[in-house]
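Can you keep this structure in mind? I'll have questions shortly.
Of the protein chains in this complex, one is absent; all others appear in place.
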Amino acid sequence: MHVPDGFINAPVSAAAGVVAAGAVAVSLRGARRELDERTAPLAGLVAAFIFAVQMLNFPVAAGTSGHLLGGALAAILVGPWTGVLCIAVVLLMQGILFADGGLTALGVNITVMGVVTVVVAYALFRGLVLVLPRTRRSVTVASFAAALVSVPAAAAAFTLLYAVGGTTDVPLSKVLTAMVGVHVLIGIGEAVITMLTVGAVVAVRPDLVYGARGLTAPLKLRVGGELVDAAPAAPATAPAGSPKKLWIGGLVTALVLAGFVSFYASASPDGLEKVAADKGIDSKVEDHAAADSPLADYGVKGVEAPRLSGGLAGVIGVGATLAVGTGAFWVVRRRRTHSETAA
Amino acid sequence: MGAGHAHKLYRHAHSPVHELPPHTKLAAVLGFVVVVVSTPREAVWAFGLYAVLLAAVAAKARVPAGFLLKRLLIEIPFVAFALLMPFVVPGQQTTVLGVSLSVPGLWGAWNVLAKGTLGVAASVLLASTTELRALLLGLQRLKLPPLLVQIASFMIRYGDVITDEMRRMSVARRSRGFEAKGVRHWGVLAKSAGALFIRSYERGERVHLAMVSRGYAGTMPVIDEVTATRAQWARAAALPLTALLICLLGRTL
């Protein structure tokens, strides 16, 4: 989905650039508040991980394969702030080092693939985790749903940008459906892999999954072979009560949006088929490239783009996506400040 | 991403372009692309001149044409998209070789192809004449937030390390007779991805420990600085300024 130069007109590209810069700035602050001076090495390594994992090909059926976008995965594993940063850095490096995605389209790419996926995925994930019973299964279910919705949401956001600033008038109604339709399919793959990956991490290091943290046992001292409780050095930080209502509200909005989107997707099966055909061609290209080293295969890794080529343009209510995105961002911020004052 | 010092697109050479300070080159490429994008698509000749400009820079930088052209392949998905446009965009129709095509669609395709190609070519020239580390220093010099530059430099430093780990895991899988063939093997691949994440994150923690052990407190100490003279800025600015001139001509003519 890396958009090249000249695809979206200059004013909209610039506006997206401002949005992306703002989101990155907010995320820098948020990540720093959470990770402190650990931000640079941790976000850097997670970015390297996302970069590597995007090269991991998942065979879909004979001859075709797909790969992760990673927005939802990053959001769930390291949280929205660090998640946005990682994806933004990956896109920046892809643009500068590999000429993948236009420099003037960097704002569009970061907004669509970084901000929208991460924010939508994280809002939905947190919402579900709060509503569902507190078990590991809920975490995996929530990550499935979050990843599933995040991909078509990104497609919808792109379609919105194209509707406002596309350089060519393509019939839009036809194509929101195609764009979103294809991405629902892709979203399923993304969802399954994200869910399984999060599940694998939760099973081994639950403390590393951003959404599932915070269980500590009291310290013990070994005195003459006996274990005795040590005096706690600092009061344990209680998990702050979160404003459930806000979350449920956000969740309902997201679900309504998802329903809306899939309604349109199913309304136009022929568009879907066409895009699916393009997708097939594209997957073959990638499969072939994967024969070489991961770095070599990067060469042909425009790859997700044809999804876009499927999504011949678009219209409609995708303002909703951005609105939900902004709302979710606001909610996340509210919650953070809330928990800080509580702690 | 190559080996730290040099990445895949970088071609070692001594040329006037290689020797320009990285931030001047970054600014020049960005300026050039902005100009290209804002050129009206009807000024077909202007895009031809832009291509000539880039070819001149490539010649000066001793980047062979074949290398540059091969790299343009990254655009293929968008070429496919562009090729569809003449068939699906509504509007005035024209007939070429017996096929009915839409005129606005043709213009749209041309617009995407021309601007996208020029953008990729400019980026490739930048990446092939600038070392990875220099690019990062250049970004820092251009006032990208230092934290973002740090994240990027860690990604670059450890990209290979993580990719190697991924490769080793893949070798380990295959040594035990596993070959990913379809959907039912997603679980295994996802477990690998999960393990890779844990390893990456834990390495991030260890790197952080090594950093704070040596006095890191949130900002990178300044060890190297890149600076540019007025003459170097002028040389780098030649590309976007000439392009701007062409663009203005294109708008008036």
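The chains carry the letters A and B, assigned in the order they are written, with residues numbered from 1 in each.
Methods note: a residue touches a chain if its C-beta (ideal position, glycine included) is under 8 Å from a C-beta of that chain, and two chains touch if they have at least 3 such contacts.
Operating definition for what follows: contacts and distances are computed from a predicted model.
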Chain not present in the shown complex, as UniProt names it (candidates "protein-N(pi)-phosphohistidine--D-fructose phosphotransferase", "Cobalt ABC transporter ATP-binding protein", "histidine kinase" or "Chaperone modulatory protein CbpM"): "Cobalt ABC transporter ATP-binding protein"
Options B:H12, B:R168, B:R206 or B:R251, residue touching the unrepresented chain: B:R206
Contact set of chain A toward the excluded chain (per top definition): 41, 205-207, 213, 215-217, 219-223, 227, 230-231, 233-234
Absent-chain interface as seen on chain B, which is shown: 3-5, 133, 153-154, 157, 160-161, 203, 206-207, 209-217, 221-224
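What we mean here is this: only the chains that are shown with their structure count from here on.
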Chain centre separation (chain A, chain B; CA means) in Å: 22
For the chain A and chain B complex, residues of the former touching the latter: 4-7, 9-10, 13, 24-25, 28, 32, 36-49, 51-53, 55-56, 58-62, 68, 77-78, 85-86, 88-90, 92-93, 95-100, 102-105, 167-171, 174, 192-193, 195-201, 203-205, 208, 278, 281-282, 285, 293-296, 298-306, 308-309, 312
Complex contact set, residues of chain B against chain A: 1-2, 7-9, 26, 29-30, 33-34, 36-38, 41, 71, 73-78, 80-81, 84-85, 88-91, 104-105, 107-109, 111-112, 114-116, 118-120, 122-124, 126-127, 132, 135, 139, 145, 147-148, 150-159, 161-163, 166-167, 180-183, 185-187, 189-198, 200-201, 203-205, 207-208, 211-212, 216-218, 220
